[in-house]
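A protein chain is absent from this complex, but the other protein chains hold their places.
Lettered A, B and C in written order, each chain numbered from 1.
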Amino acid sequence: MKKTAIVGATGIVGQQFLAALNNHPWLEITTLAASVRSAGKKYKEALLDPKTQALHWYVEKDPPAEFLDMEVENAANLDPSKFDVIFTAIESDQAKTLEPKFAKESPVISTASAFRYDSDIPIIIPGINSDHISLLDIQRKKRRWDGFIIPIPNCTTTGLAISLKPIKDTFGLRSVIMTSMQAVSGAGRSPGVGALDITDNVIPFIPNEEQKVQEETRKILGVLGDGCVEPANFNISCTCTRVNVLDGHTESVFASTKEKCSVKGIKETLEKYTGILKDARLPSSPKKLIVVQKDPYRPQPRLDRDAYGGMATTVGRIRVDDVLKNGVKYLLVTHNTKMGAAKGAVLLSELLIKKGYI
Amino acid sequence: MKKTAIVGATGIVGQQFLAALNNHPWLEITTLAASVRSAGKKYKEALLDPKTQALHWYVEKDPPAEFLDMEVENAANLDPSKFDVIFTAIESDQAKTLEPKFAKESPVISTASAFRYDSDIPIIIPGINSDHISLLDIQRKKRRWDGFIIPIPNCTTTGLAISLKPIKDTFGLRSVIMTSMQAVSGAGRSPGVGALDITDNVIPFIPNEEQKVQEETRKILGVLGDGCVEPANFNISCTCTRVNVLDGHTESVFASTKEKCSVKGIKETLEKYTGILKDARLPSSPKKLIVVQKDPYRPQPRLDRDAYGGMATTVGRIRVDDVLKNGVKYLLVTHNTKMGAAKGAVLLSELLIKKGYI
Amino acid sequence: MKKTAIVGATGIVGQQFLAALNNHPWLEITTLAASVRSAGKKYKEALLDPKTQALHWYVEKDPPAEFLDMEVENAANLDPSKFDVIFTAIESDQAKTLEPKFAKESPVISTASAFRYDSDIPIIIPGINSDHISLLDIQRKKRRWDGFIIPIPNCTTTGLAISLKPIKDTFGLRSVIMTSMQAVSGAGRSPGVGALDITDNVIPFIPNEEQKVQEETRKILGVLGDGCVEPANFNISCTCTRVNVLDGHTESVFASTKEKCSVKGIKETLEKYTGILKDARLPSSPKKLIVVQKDPYRPQPRLDRDAYGGMATTVGRIRVDDVLKNGVKYLLVTHNTKMGAAKGAVLLSELLIKKGYI
Partner (left out) sequence: MKKTAIVGATGIVGQQFLAALNNHPWLEITTLAASVRSAGKKYKEALLDPKTQALHWYVEKDPPAEFLDMEVENAANLDPSKFDVIFTAIESDQAKTLEPKFAKESPVISTASAFRYDSDIPIIIPGINSDHISLLDIQRKKRRWDGFIIPIPNCTTTGLAISLKPIKDTFGLRSVIMTSMQAVSGAGRSPGVGALDITDNVIPFIPNEEQKVQEETRKILGVLGDGCVEPANFNISCTCTRVNVLDGHTESVFASTKEKCSVKGIKETLEKYTGILKDARLPSSPKKLIVVQKDPYRPQPRLDRDAYGGMATTVGRIRVDDVLKNGVKYLLVTHNTKMGAAKGAVLLSELLIKKGYI
């Protein structure tokens, strides 16, 4: 069993890590860490509102009993050498300080955006660009780290990159235009999206989101170059909005391919895509990375977000687009807090174990 | 005062006509007509659920008292010669039969899609393509009608065409990609959108909507040709979705212009656009057709749908798009049941009165 | 394996029966029946919208593959003698005709209200009033039926009666005042509750609901008398409302007990209540019928409706009430479409099998 620390364990993503790692066959949580405010308390006390006795636990199922009595450590004082892997679920500015400190000694799998855009840091979606993992060797050498930092992408990037990968492989990709309708859980909990803001409403702006999705998608679909990932050479333009949905991002995609493609061809290429996952058989890998929905009223976030445990991206309404050259348009739904966050990071850790990096 | 009939007076759009025409300075409702089921009843009885005594009235304010005791006529037996203008708020298949019958003798302003795509039928948004009204002369001659049929567009077309018009006039328009997030009131009442379908959800499909918006936008922004409207020669591709919003359609637009344009240039051309409305001063015309929002979190449907009485389209987040040639992207909000339905039809009737067609 | 028919198999409750009986150890669905409109079609064709190709399936998981190709029978022509048990999921007026016809030859477990208030028809919640089942012997004799009709209660009654049972047993019950906040799924699908009605809203009226809950609760908590159930002799007054929740009814209860009771006493009596279920060990019986929540912000429908597979009622905020004599007040959440509908009916069938009635 790999010794595992969760940093940011009291937050919503940290809690999802606890849920995702409960009874995991390869990974064992040995330390929960958080900010100084929670440090020294039992985990269950750190979650308890002292005034109201309400338990601030936000994941579907009740918190796993085995973690409730663990003492929360101060993340700032964590000794990284005690762990085989450290998952971080913290804000980007904290990540900037803490993650390099941890990475000197241990592998760090990060949900933060702090290091995603560094040239020697790969952003990995297992089954989509697993080959980029070898960039870690260069990262370690260059930074003189025993460990490394490997981030997962922004939750809006995940489904988009997954759906584009087989299209790019088969037909080539010239350009992408995407409008997202994102779930409120993507904005976290403190304070999160207010009911007064999103009820009977759409919020047409999410700070920095569009740039992140644009840059990350090209990086993930790029090729390994000389000590860095060469971003894929398609153009991409996004508009990101928030809608009144709890979980599950919906994305309306218009893509232009290099070679002529048909609706039937796109469907087939998406349906038969397996990535490397068919070989790897990891504990968290879904049977399918991509589900193609035939019902014209699908994908819908409430009905499709949990496909294959929230680890598959559902694509539907694949049609010809007349504006772009060799244009195709479709909609997708992807679970932003499962494949797009903690469960996706756990899947990545499994792949890294398989490949010997952890 | 122009003698006015509302056909389909008991439905939700019919009710909005009653609200919009209450105390109107030029138009006087002299007849309410509906299906045989309501015919012969007082209007208030036609709205009353016999079992529960609930009043099926769906408009913000209470029903105008003066209409409550009017007897509802059978639309199938309406004598059109008694009216200066007939507003129809009926399903497309009924419109196919009834509207030509009415138009033989009287002007018909229609909210149905039945005749929108006929070559001699203009689709009018006052202030955007008011000059297309002269096609009515050809329509009358060709069809040997004393009256005419003049439809307003689909409620999703309205805001899109309004926002594109000044851009097209100033920079030329090469292509448009649009994803809509439409309000549930656009689907009407019987049965309308179910709470079980849209709560915590997005529905990615609205039958026929995309084709309508694509065809209508090009027709409205087209030029009068020889006995027909020559559709504008830009490409357009839409994806229409339904979100959990009561009123107000949000649209994410990516447009390519013929000439080079800047964000500043687009803003200015939208801000200064007045259409013909500045000259016409009609009772229902808003002071502005287009509002440009500077707040990056706007437009939001709940906050912006009622701008200028629900008659203005609000545009925001105008940015450069890198995918399309001379690309610009923005979001807009437009009120689907006000400017996009009854109030828009009333504004059109006012313009037709001003121009002598009614 | 008991041969089982689902009557009303295409509706939302019928679909829930299919889900609940999928891979059931004792029951095997051998026939799906529905109205003449669906009769003769394959089940999957009956669910398919011919125009849009949308599949009208409303249950969480995809429809069990084994049923998709079964031919739907016309319910009106069903031969009841071919079944060990018939579950009905139909409207009350259809139930009035069909259920007695079926009951002449076979056991009928009904989700309709048609026969709930007949003196020789027990309304059963397993574990709460299982002893009332023996009324079936009288029913059969009196009506000269080989089978019988046994209904489950209204979904709003279920949780209320469950929570009151241990209180009544321990402290006696003098009176009950209840205000419900009911989920939209309780209103079914055709047409169901419209998003335009319930978004940003509460609907303070559900026809006939209050009378049903009042009468059923007293009947369920009553005692077997001479050929009938003697209703329990407490007063009960309800106000039933609909709120913007998908699944899970919330009820605010104020109760007056005969003997003095304390908050602690009520908690203990609720916590230790097991009904007969601890002995029976039925396939669908939850480990707990009642969960007592200590978090003052619970029970919440979204968090608690699925407790023990949607088969447990969660009670919280137990406090003293000063208005009623020996007053206690609390809130409860119960799953209206699981324990309150198909899954509750399946549990009842299991109890009837155990007791030899099926």
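Simple rule for what comes next: a contact is a pair of C-beta atoms (placed from the backbone, for glycine too) under 8 Å apart; a residue touches a chain by one contact, two chains touch by 3 or more.
In this text, all values refer to a predicted model and were calculated from it rather than measured experimentally.
Asks: Looking at the full complex, which residue from A:S35, A:N244 or A:T257 touches the chain that isn't shown here?
Replies: Answering carefully, the residue with contact to the hidden chain is A:N244.
Asks: Of the listed residues C:T30, C:S92 or C:T241, which contacts the missing chain in the full complex?
Replies: C:T241
Asks: Just name the one of A:N74, A:T199, A:N235 or A:T274 that touches the chain not displayed here.
Replies: Considering all chains, including the one not shown, the answer is A:T199.
Asks: For the chain that got dropped from the picture, name the residues of chain A it touches.
Replies: 51-52, 58, 184-185, 189-200, 205, 207, 244, 246
Asks: Given the full complex, what residues of chain B touch the hidden partner chain?
Replies: 52-55, 199-200, 294-297
Asks: Since one chain has been left out of the picture, which residues of chain C touch it in the full complex?
Replies: These residues touch the chain not displayed: 175-177, 179, 181, 199-205, 235-237, 239, 241, 243-246, 250, 252, 254, 296-303, 316-317, 321-324, 327, 329, 331.
Basically, only the chains that are shown with their structure count from here on.
Asks: Provide the C-alpha centroid distance between chain A and chain B, rounded to the nearest whole angstrom.
Replies: 42
Asks: Chain A: which residues touch two or more other chains?
Replies: Chain A, residues with two or more chain partners: 199-200, 296-297.
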